[in-house]
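Worksheet: the structure to be examined is printed underneath.
Apart from one protein chain that is not included, each protein chain of the complex appears where it belongs.
Chain lettering (A, B and C) follows the sequence in which the chains are written, and residue indices restart at 1 in each chain.
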Amino acid sequence: MTRPDVIKKVIELLQHLPGIGPRQAERFAYALIDMKAEAPRALGESLIALAAGVTRCQECMRVVETGHRTCATCADGAVRHLIVVEKDQDIDAFERSGITDTGFHLLRGFILGGPDDAMVRDRIRSLYARIETLLKNPSDASVEITLAFAATADGDMTAAYITKILEPLASQKLSITRLGRGLSTGSELEYADRDTIKNAFASRNKTL
Amino acid sequence: MTRPDVIKKVIELLQHLPGIGPRQAERFAYALIDMKAEAPRALGESLIALAAGVTRCQECMRVVETGHRTCATCADGAVRHLIVVEKDQDIDAFERSGITDTGFHLLRGFILGGPDDAMVRDRIRSLYARIETLLKNPSDASVEITLAFAATADGDMTAAYITKILEPLASQKLSITRLGRGLSTGSELEYADRDTIKNAFASRNKTL
Amino acid sequence: MTRPDVIKKVIELLQHLPGIGPRQAERFAYALIDMKAEAPRALGESLIALAAGVTRCQECMRVVETGHRTCATCADGAVRHLIVVEKDQDIDAFERSGITDTGFHLLRGFILGGPDDAMVRDRIRSLYARIETLLKNPSDASVEITLAFAATADGDMTAAYITKILEPLASQKLSITRLGRGLSTGSELEYADRDTIKNAFASRNKTL
Partner (left out) sequence: MTRPDVIKKVIELLQHLPGIGPRQAERFAYALIDMKAEAPRALGESLIALAAGVTRCQECMRVVETGHRTCATCADGAVRHLIVVEKDQDIDAFERSGITDTGFHLLRGFILGGPDDAMVRDRIRSLYARIETLLKNPSDASVEITLAFAATADGDMTAAYITKILEPLASQKLSITRLGRGLSTGSELEYADRDTIKNAFASRNKTL
């Protein structure tokens, strides 16, 4: 006498979520059973709505509602500062930090030297094209591209790669910038590596 | 320009799962978006089916398909060995271990000295009634009740409490048993506490 | 201007302790500097005393004070129950658990299939010889050998290996035993593996 098929199915499908193994899927399933029926039903309906209701902006690749070719920012076309990020959550991180008057350009990966690079290279080509368009139109306004990547070897390699690709566009009007390095919230000097301390020291700010 | 409402909804509802905070809910949501639409749809449908399709056995409280008053084992009534467990997952743990010729009795909690005890005490009263019925019918067959709880202070306290409650039923025909203690898979002596070593030594087995 | 050589030396030598890297060695060194001078001096003297003052029992290999050929138990020779363990700390674990009327036999390692096995095999040969002596003298008293190893693949393999080696000594008078398996203190059923649950169920105890 084992558990009903409907539970087995839920436990199996929950394991498609990233990082969820059989034990945690079981715990989720029994927690859902113990909620009022409205809760699993609402989650179920929201997932079906998600499956039908989202697509990606053809310019920046961020998630938009089905039926839109581009996001509102890309449709508007007035923004001249693009933040290039690795993944969807990074856009959310910027928006949570109140940085909202920029556009974005999503790579959906880093340059890692493997087969997935083809897709990322494609996104870099489309970044190149977006910058060319911005530089032409109007021809006298400046453009800024911020490479906003994790401070990791993969992030640094991808930034170096993109900087090299964009070199032909170098001009007074184009700035390519990178996020500042230093102590992040919670960092202790004792555990900080040499580069972090060097960067934090080099970018020290006057307080008096 | 922020994320579509349908994503916000999914991220909000996923946080009802135990142990899932906003960051992990975001990660789940974007992972679901990046799957083929069939995957979130299938999970969504399975959750709606779960909401409609399960209830609990009126005897042992394990989850059964909607429309059944009791599980197959309780309906049959032939089983004379009940394993008393704290929660749903414990039944699954026994079934995975190949222990399948017993019935179960789910407490859905431990005796912790708080307000939730009322529900657990209710389950202990219904255990008492189930044992009385088994002892009467037929009056000459033996009955075993195994208190299969975590080897924790809460588990031990609940076992002691139930043992005391069941004392009036004590007879040649009724055995109340508890799971054996000793080294569990992976245990190292260096990190084992005194009781574990004492129990493992006391219950040592002959191998030659 | 860097730190004095004496600190560098201490930080370097502390890194010989198992699991201690440069950061933790630094933390230890500065903590020692901030104690009253008696504390590092007392620790220093105790380490010098340790270097000069201990050796190992020629029978069971446990640590004894310099100048003794064997430990008190092995010198006495009356004990007929030997607990075979992997390492020094396991003996301490048994003594902490109040199991003190047995002798020990230290392997100083497990049979792992590598070059260190030679030393462990040597210890198993000396175990064989100790058992032979015990069985002869007197010839009518029984002997018990408990293989008290971690409940891990390495521990199990070593137990199986020793059991096979000792087979020629099999008789009514010799018991080879192993520690009991089951739930160890703190174990929860949900996280217990199949074998632990099977063993805990098979070795269940009557409480009423």
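Keep in mind that, in the parts below, a contact is a pair of C-beta atoms (placed from the backbone, for glycine too) under 8 Å apart; a residue touches a chain by one contact, two chains touch by 3 or more.
Predicted, not measured: the structure shown is a model, and the values here were computed from it.
J.: The chain left out touches which of the shown chains?
T.: Within the full complex, the chain not displayed touches A, B, C.
J.: Where the complex has a chain not shown, which of A:31, A:79, A:135 or A:200 is the residue touching it?
T.: Within the whole complex, the residue contacting the unshown chain is A:200.
J.: Among C:32, C:157 or C:174, which one touches the chain that has been omitted from the display?
T.: Residue touching the chain left out of view: C:32.
J.: Of C:87, C:121 or C:173, which sits in contact with the chain we cannot see?
T.: Of the listed residues, the one touching the omitted chain is C:87.
J.: With the missing chain put back, which residues of chain C would touch it? List them for me.
T.: The list for chain C reads 1-4, 6-7, 9-10, 13-14, 16-19, 23-24, 26-33, 35, 37-54, 62-65, 71-73, 87-89, 92, 95, 100.
J.: Please give every residue of chain B in contact with the chain that is not shown.
T.: Residues of chain B in touch with the missing chain: 23, 27, 190-191.
J.: Considering the whole complex, not just the chains shown, which residues of chain A touch the missing one?
T.: 85-87, 89-90, 93-94, 96-99, 146-152, 159, 163, 166-167, 170, 174-190, 192-208
Methods note: only the chains that are shown with their structure count from here on.
J.: As a test of understanding: of all chains, whose mean C-alpha position lies farthest from that of chain A?
T.: Result for max centroid distance from chain A is chain C.
J.: Approximately how many whole Å separate the CA-defined centres of chain A and chain B?
T.: Taking the mean C-alpha position of each chain, the two centres sit 40 Å apart.
J.: Report, in whole Å, the distance between the mean C-alpha point of chain B and the mean C-alpha point of chain C.
T.: The computed centroid separation for chain B versus chain C comes out at 37 Å.
J.: What whole-Å value do you get for the distance between chain A and chain C if each is reduced to the mean of its CA atoms?
T.: 52
J.: Multi-chain contacts in chain C: which residues touch at least two other chains?
T.: Expected reply: 190.
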